[in-house]
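Report on the structure given below.
Shown here: the complex without one of its protein chains, the others still in place.
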Amino acid sequence: MIFDMKDENLIFVRFDTNDDFFESLYSVVEKYSMNAGVILSGMGMLKDFEIGWFNTEKDVYEKIKIDTPHELVALTGNIARKEGKPFAHIHVALAGPDKKLVGGHLFGAKVNITNEIFIYKIDSMKFERVAYGSFNRLEGRYLK
Amino acid sequence: MIFDMKDENLIFVRFDTNDDFFESLYSVVEKYSMNAGVILSGMGMLKDFEIGWFNTEKDVYEKIKIDTPHELVALTGNIARKEGKPFAHIHVALAGPDKKLVGGHLFGAKVNITNEIFIYKIDSMKFERVAYGSFNRLEGRYLK
Partner (left out) sequence: MIFDMKDENLIFVRFDTNDDFFESLYSVVEKYSMNAGVILSGMGMLKDFEIGWFNTEKDVYEKIKIDTPHELVALTGNIARKEGKPFAHIHVALAGPDKKLVGGHLFGAKVNITNEIFIYKIDSMKFERVAYGSFNRLEGRYLK
């Protein structure tokens, strides 16, 4: 379940256990009609997540899935649109039971316990993801 | 010793060698009468720190203490109140001599050399930590 608050352009959202990370994030993007945004902070725990490292030579993501809940120690990302739909580019750093960190490009995750996320909505810009082969480049224009 | 500056809602603080991380942070929270805030950036080094991974099944943090100074490469967190007192939820990513990262939920730390931290104070909100068993959930309300 999503709890959210807004102070001018700063949006605070809390996701709860078993929420789907991307579904929850995109529902917030739609609720606030975001065309461009940046995640200022994100923490909590993730489980059942899939992360990837981009193999530049082979032009493909090498992915792994991890079920074990991990502490979400850094959540970096931004919000754009691709063909009208919300598109979030998300990287994560996650700590496991041994306190060692894994991470990379986030493809999917479930929330464990809680996620506390702060997003800054950029009213004057529209970000669009434009495909160049397998890479979706972040392009932007001013709305005014 | 704490050095601090403020530009509207953005607070910059610098902590110095041997400062206690949480004592220093809470003194800043009190000085600026913060009821809600989010850490936008934090870096420097920590030593004598304790980090934990939450074991969801056992409902307990599994903690380790590390004395060796580590580079603080990501500091994620937010500021609330619990029963009137400052409550900071802090996650860290830390690099050791081998450049590998460890991290998790931060329970305590001393500053090594310097900490450079930027906090955004949210004037319109009050965040409160409410205990649900061993978990303190972040709840919020508008002040105006």
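Per-chain numbering from 1; labels A and B assigned in written order.
Keep this in mind: a contact is a pair of C-beta atoms (placed from the backbone, for glycine too) under 8 Å apart; a residue touches a chain by one contact, two chains touch by 3 or more.
Predicted, not measured: the structure shown is a model, and the values here were computed from it.
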Which of B:L25, B:L72, B:M125 or B:L138 contacts the chain that the document leaves out: B:L72
Residues from subunit B at the interface with the omitted partner, ascending: 3, 5, 7, 10, 12, 14, 40-43, 45, 69-75, 93, 95-101, 112-114, 116, 118
Contacts of subunit A with the absent chain, listed as residue ranges: 38-40, 51, 53-56, 62, 64, 74, 76-78, 89, 91-93, 100-105, 120, 122-125, 135, 137-140, 142
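The rule is short, and it goes like this: only the chains that are shown with their structure count from here on.
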Whole-Å gap between the CA centroids of subunit A and subunit B: 22
